[in-house]
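Have a look at this one before I ask anything.
Removed: one protein chain of the complex. Kept in place: all other protein chains.
Let's look at chain A:
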Amino acid sequence: MAAAREPHEPEKKSFKLLGILDVENIPCARESILYGSLGSVVAGLGHFLVTSRIRRSCDVGVGGFMLVTLGCWFHCRYNFAKQRIQERIAREGIKNKILYESTHLDPERKTASSNSS
């Protein structure tokens, strides 16, 4: 995923959580883990303040981390996928506009004629 480096640039290893999850380069990973950590702290601390049970609060914290991370992950990836589709449509639209401008295949001409009819 890295571009070729210049000789004078130092080698930069990407940080991987548990040695597998590259949070720097995977879209939405960093936000999900950070929100998950926040959710874990809030849930665990809140449970402890209510019940004063340490072990159970740790369990709630871990469970909160997993749920919040998963929730943020799916939400962010869904929006990311929608954005990519919109970018692709826009890119194709720009390409078609440039290619077909002033020809009979011009998309704007087709839209204008369908509006007038």
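Note that contacts are C-beta pairs under 8 Å (C-beta built on N, C-alpha and C of every residue); 3 or more make two chains touch, one makes a residue touch a chain; residues count from 1.
Basically, contacts and distances are computed from a predicted model.
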(request) Identify the UniProt protein name of the omitted chain, choosing among "CTLH domain-containing protein", "Cytochrome c oxidase subunit 2", "ER membrane protein complex subunit 6" or "Zinc finger protein 511". (result) "Cytochrome c oxidase subunit 2"
(request) Determine which one of A:L17, A:V41, A:A90 or A:L105 touches the chain that has been left out. (result) A:L17
(message) To test your reading of the contact rule: which positions on chain A touch the chain that is missing from view?
(response) 1-2, 4, 13, 16-18, 20-22, 25-27, 29, 32, 55, 62, 65-66, 69-70, 73, 77, 81
